[in-house]
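What you see is the complex with one protein chain gone and the rest in place.
This part shows chain A:
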Amino acid sequence: MTRVSLQNIDRHYGALHALRDVSFEVEDGEFVVLLGPSGCGKSTLLSSIAGLDPLQGGQILFDDQDVSRLEPAQRNIGMVFQSYALYPSMKVRSNLSFGLESQRMSRAKIDERVGWAAQLLQIEPLLDRRPAALSGGQRQRVAIGRALVRDTDLFLFDEPLSNLDAKLRTEMRVEIKALHKRLGATFIYVTHDQVEAMTLATRIAVMNGGRLEQYDTPETVYERPASTFVASFIGAPPMNLLPARVVRGDGGAVAEVQGARLPIPSGIAAQVEGEVTLGVRCEALTVMPAGSGGPEAFTGSVVVTEPLGADTLVWVEVGEHRLCARIPPRDARSLPGEVALAPASGALSFFHPESGQRIPGEAEA
């Protein structure tokens, strides 16, 4: 069992501040996904956890033991790389056993571990081939196998699926999730693909510009993004964001935006003044005929509809903003040109207009 604790990790590459004071904890058996756009520092962070990249500040603990100064091999981890990085001159069997031989494990034990991993990943028929004779998916399995043979409870994955085609990626994703469940080990997984992050993670660490933006369960990251960055990075399409004006009246504060007046919960109202950024997910907007939504609805004209199969995205132009709403395909067929969009109660997120940080409501704070 391995708990990982990152404390104030800092890393510069010349003028580039790649990691800025990153801290979070990974519990036993968790599947943590580091998610962010390219260049956000997620791979650098993984390299630091693996010990491939020296730290310049902060420390890393595995089970309360400081490993910041240890070599990668001493940290006892299994790691899978984006390019697979299989040793080209060795057969699959030697690729798997290379690390164990380095540890001076006995031959019998090595054969046992390699056999176990090969069986688990169904690569037994490939053991006597060279990496060049394998397909992309097979190489991926071998790369995972090379990590698995290590007797460890911490596995690191650096964008392992991004070199696979879409179909294979979906298959491998399911397998990796099943593998995590079966091993009960701690997984830390880097990706820029939010679908991978949402489906695999027990917790997602969203990173941007070397900073940790949010570290929470996929549901929370999706429904209650910690910043406008997270709101627009997670979700396809991203969360609708609208600048609104705070107006205080008799019945409490309301956010005025494009003719709609949306009540601000009292816990949030105390923290805002003047301007606020409103966020609402596409599926939290109900589409109604124009004029029937009441004062809490936006009115606009339908620009385009995108049928996705299970549901349909409706893009509505409200003032100068374009909002998306997710509706059942049946309803989309009889859509009028002008519609009202009513947000579900409690589905609104509020962000500071300048910092983009979330303004927490009473239930969250």
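The criterion applied here is as follows: a contact is a pair of C-beta atoms (placed from the backbone, for glycine too) under 8 Å apart; a residue touches a chain by one contact, two chains touch by 3 or more; residues count from 1.
Note that in this section contacts and distances are computed from a predicted model.
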Practice problem: Could you check which of "Carbohydrate ABC transporter permease", "Azurin", "Urease accessory protein UreD" or "Zn-ribbon domain-containing OB-fold protein" matches the UniProt name for the chain that's left out? | Solution: "Carbohydrate ABC transporter permease"
Quiz item: Per the definition of touch given earlier, which of A:72, A:115 or A:353 contacts the omitted chain?
Solution: A:72
Self-check item: Residue of A:5, A:82 or A:232 in touch with the missing chain, whole complex considered
Solution: A:82
Quiz item: What residue numbers in chain A mark contact with the hidden partner chain?
Solution: 47, 50, 52, 71-73, 77-79, 81-83, 85-90, 98-99, 102-103, 146
